[in-house]
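Every protein chain but one is kept in place in this view of the complex.
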Amino acid sequence: MVLEIKVPHGGGWKDLTELIPTFLSYILSFVYIGIYWGNHHHLLHSLKQVSSSIIWGNINLLFWLSLVPFVTGWMGENHFATDTVALYGFIMLVSGFSFFLLMIAVQKNSHDNAELKQAFNHLNRKGIVSTICYASSIPLAYIHISASFVLFIFVSILWLIPDKKLEDALKRKNSE
Amino acid sequence: MVLEIKVPHGGGWKDLTELIPTFLSYILSFVYIGIYWGNHHHLLHSLKQVSSSIIWGNINLLFWLSLVPFVTGWMGENHFATDTVALYGFIMLVSGFSFFLLMIAVQKNSHDNAELKQAFNHLNRKGIVSTICYASSIPLAYIHISASFVLFIFVSILWLIPDKKLEDALKRKNSE
Amino acid sequence: MVLEIKVPHGGGWKDLTELIPTFLSYILSFVYIGIYWGNHHHLLHSLKQVSSSIIWGNINLLFWLSLVPFVTGWMGENHFATDTVALYGFIMLVSGFSFFLLMIAVQKNSHDNAELKQAFNHLNRKGIVSTICYASSIPLAYIHISASFVLFIFVSILWLIPDKKLEDALKRKNSE
Partner (left out) sequence: MVLEIKVPHGGGWKDLTELIPTFLSYILSFVYIGIYWGNHHHLLHSLKQVSSSIIWGNINLLFWLSLVPFVTGWMGENHFATDTVALYGFIMLVSGFSFFLLMIAVQKNSHDNAELKQAFNHLNRKGIVSTICYASSIPLAYIHISASFVLFIFVSILWLIPDKKLEDALKRKNSE
């Protein structure tokens, strides 16, 4: 996470207040990156071999995630201006879609595992809900940005709940 | 460690003197990060399987540690102003507590090892002392910042002494 | 990828337009770095032992790749000025040649594998085409920079097509 918060020149609490929006968007993005990291770990841990579609799916995902610090900083520094929130939603939408593409590539490489397939279906359902939320957050930013943020926070909560099914499937697979 | 010290424009020793507080807080934070890194290594090295509570405990710890460069820079650039020292103590307090949460998550995953449990108890004792020190450093900063620093340096020395018990327990476990 | 896009102060879409050249060069460089990462992964994955010629080949490659963020930023910030495009082509030329040197070092360490050798020959052919393109892109920048970019994009497409032969050779090797 290369997200950098610039150190203010004054040394009192009041000098930190101007950083509150930057800090709030930092938390949100850190949680998202954490979610991706956690699921990415789960996803790639189940692999024994890496195909080039997985490598490219991974690079594509990392490209969009590499833009997260930029959109986070832009949103924070401009105190959640409408366009910045819409762009944030857009980057989240495309990142989510890229994760979905990577998931498909992984699935193709581990084709003979029924349990894993079921767990992936579970991830898919979460993914579809997230996609709808992110896609909605973009136009909603132009009505009221707080509507977008309700969706952003909802999606983060949705994913923070650990995916027991995937975890169990992987555990069983490893102990086989 | 993304802590960055800005290069001064002048090329003489006197141009470095203004950087002394920044450099001192850099050393302190580097030692702390080193302590976390060392214990983190010991802690996660004993794992064979990663649960989602461990992943989330890890992300939570990394979140607070990711703020260390910011509070270090703020403290250094403002020559140890009272509020900056109090915030430094607060971030250290929460980081320590996050490490404690991660330790609990790891313990749950390695439940059947009596020796490791004993070693963890040892870490716990150090953790309780550190927590009291960090918590005290926050109000003490408003009396005299040097009181806070006595505590910061005491905690770092406490942890720099290697934890022979944990190390031995892990060695025995690996050689089994 | 330490390529950093500076956050603009304004919070509207128009404030992003000035960043378009920086963003375009960011994409191009991200794809190139991705290509190197993918091939680097394939190349070093086939190794069981690391010799010092491989370590030095690797450091040499990383040196030139470490300059990519600089030349990318220079090109983007100066809206693809002629000299910046020529330097970009030069760094790409030397990076490609460094990859070739690393490949030779790897080949020396895995001398008894006929299939891998054949796959490397395939990589060599791609490498020769890329070298000619990069070398041509330098003088062509002084005629018209779009000519250089046609070559840059052609090379990236050439490498984006996965190298089935190398992949298959490695798969067979691993499953032996």
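Per-chain residue numbering starts at 1, and chain names A, B and C are given in the order in which the chains are listed.
By definition in this document, a residue touches a chain if its C-beta (ideal position, glycine included) is under 8 Å from a C-beta of that chain, and two chains touch if they have at least 3 such contacts.
Note that the coordinates shown come from a computational prediction; the quantities given were computed from them, not determined experimentally.
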item	value
Absent-chain contact - pick from B:H41, B:K108 or B:H144	B:H41
Absent-chain interface as seen on chain C, which is shown	2, 49-53, 55-56, 59, 62-63, 66, 70, 73-74, 77-79, 81-84, 87
Residues in chain B touching the chain absent from view	1-2, 4-5, 7-13, 16, 27, 30, 34, 37-38, 41, 45, 160, 162-163, 167, 171, 174
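The rule we apply is simple: only the chains that are shown with their structure count from here on.
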item	value
Computed distance of Cα centres, chain C from chain B, in Å	39
Where chain C touches two or more other chains, by residue	none
